[in-house]
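Note that this is a trimmed complex: some chains were dropped, and none of the rest were shifted.
Chain naming follows the written order as A and B, and within any one chain the residues start at number 1.
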Amino acid sequence: MRACGIVTLTTDFGLDDAYVAQLHGALLRAAPSPAQGALRIVDVSHAVPPGDATAALFLSECAWPAFPAGSVHVLVVDPGVGSDRGLVAIETAEAWLVGPDTGVLSSGLPASMRPAAATARSPLAGGMAAADIRETPLAAAEVSRTFHGRDLMAPVAAAIASGRGLESVGPAVSVVTVAAPLASPVIDGAGEGRILHVDRFGNAITSFRASQAGAAFEVEVGGRTVAGPAATYAAGGTAVVALPSSSGYVELALANGSAAEALGVGRGDPVRLRRRSSGG
Amino acid sequence: MRACGIVTLTTDFGLDDAYVAQLHGALLRAAPSPAQGALRIVDVSHAVPPGDATAALFLSECAWPAFPAGSVHVLVVDPGVGSDRGLVAIETAEAWLVGPDTGVLSSGLPASMRPAAATARSPLAGGMAAADIRETPLAAAEVSRTFHGRDLMAPVAAAIASGRGLESVGPAVSVVTVAAPLASPVIDGAGEGRILHVDRFGNAITSFRASQAGAAFEVEVGGRTVAGPAATYAAGGTAVVALPSSSGYVELALANGSAAEALGVGRGDPVRLRRRSSGG
């Protein structure tokens, strides 16, 4: 794969501190010609709740596939910074991933590598490569104890986005930490899941993949049963609808209102899915 | 007009979800050479309150004129997504506008097209062109029911910004939906208006154009009368002043404080304007 020059940033830094700017600065300092536009930096989001790996997995799963092949995705949700947690750069068939080796990069990894539950150490799938960047020769002159995003990940990401190979950023590794998929299994048309995320509009995204929910289903949530799929947000009038979200999950929504509020549910709350005959 | 390569984004997505990143990604995927810097994406604001067309009109009216001619302005405030609302790309004398055909793009349209009140279907002014992009051939491979910003508007905007003509994005249309101006009429030196917006500083921007308020005026608001125009924020000392805002409206402001709080007013509250003799 050829780097396309794009570096995306996903962090739990918020926008009130100088940390995001320091990441941008470190990327630009490391890029061969900062002003030429050869490096394009895109902020995915910096609103991951502090240290929340699950939120980071959801956000990156939604965002990363939208970018061109050859992008470098940096994810800095790193509560273990300074400890002995690993730090890796991984090359997949579509992109490079740079971040802590804690499983938090898993949304960019092939399904075949992901364990059924929790996290596991998994060998890289065929055609992939990875490097341990904890002691990368590209590190900042002085590496802080608390900001490896700036001092290690940014220079590595800039180098990869500029076309340098993984061998130049650190020693090869063949096994990385991988987290289970966020999606809940649907077996014989039924599943037990949870609310993965409530978005700004109050849409509640469940952990069921729409592709597994079938042509007709119902969702039990907050003591209510919602039949789906609806064709549009507006289809339910003033009632909550269930429909495929723009990221492929079953989503509960309310036209011009908050489904989460109407249902009295929040992130993590349990949800049940049941297929139904389409006439049901 | 020639595209200048700039695409601006104004949405009600907030910055906590992956939606803004997905827009950026879709634009970059659709651009011919993502890394070359040929496309420049600028976030105007993603803080439009969900579905709030009036706020979007105010924000875009302030922001869009600041950009170079030939920019492509994308506005995704689209509560009717998935319904039969129209979706258009419009070429004006200064820019292209891409978004729902609900009137929400009106800040970029010539004054001659805008109705006196509410919204109306208006023929395009001379020299303009528009296309219906609901079934654009540039659409994403799979079009979601809930995110036409990503699946339809972004590829259209990227194509236009890259120099492709409107004829390539969808069939021509000659009539679009247009909303009334936000500005309140001032007749014989008097007008009844409202607070259009309260900004982060507590400045309360009224719906009166400063150019219509005359050389000396007074504003009745929250039971108080404020004479204007003041020369600067500081001119009033610890009192609220009225002066031309940076976007051309009469603005109520308080040096080192919040005028909105001092006056006890918020967005939508009524305001009266009266011209006065400059000695008054």
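In the analysis below, contacts are C-beta pairs under 8 Å (C-beta built on N, C-alpha and C of every residue); 3 or more make two chains touch, one makes a residue touch a chain.
Predicted model, so just to flag it, every value in this text is computed and none were measured.
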Entire complex copy count, 2 subunits given | 3
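Operating definition for what follows: only the chains that are shown with their structure count from here on.
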Chain A and chain B are the same sequence; what rotation (0 to 180°, nearest 5) superposes their CA atoms?
-> 120
Find the geometric centre of each of chain A and chain B from their Cα atoms only, then give the gap between the two centres in Å, rounded to an integer.
-> 32
Which bits of chain A are touching chain B when the two form their complex?
-> 4-6, 8, 15, 36-40, 42-47, 59, 62-63, 65-68, 197, 199-201, 231-234, 243-247, 251, 253, 255-256
In the complex, go through chain B and note every residue touching chain A.
-> 12-22, 24-26, 28-29, 34-37, 50-51, 79-83, 144-147, 150-151
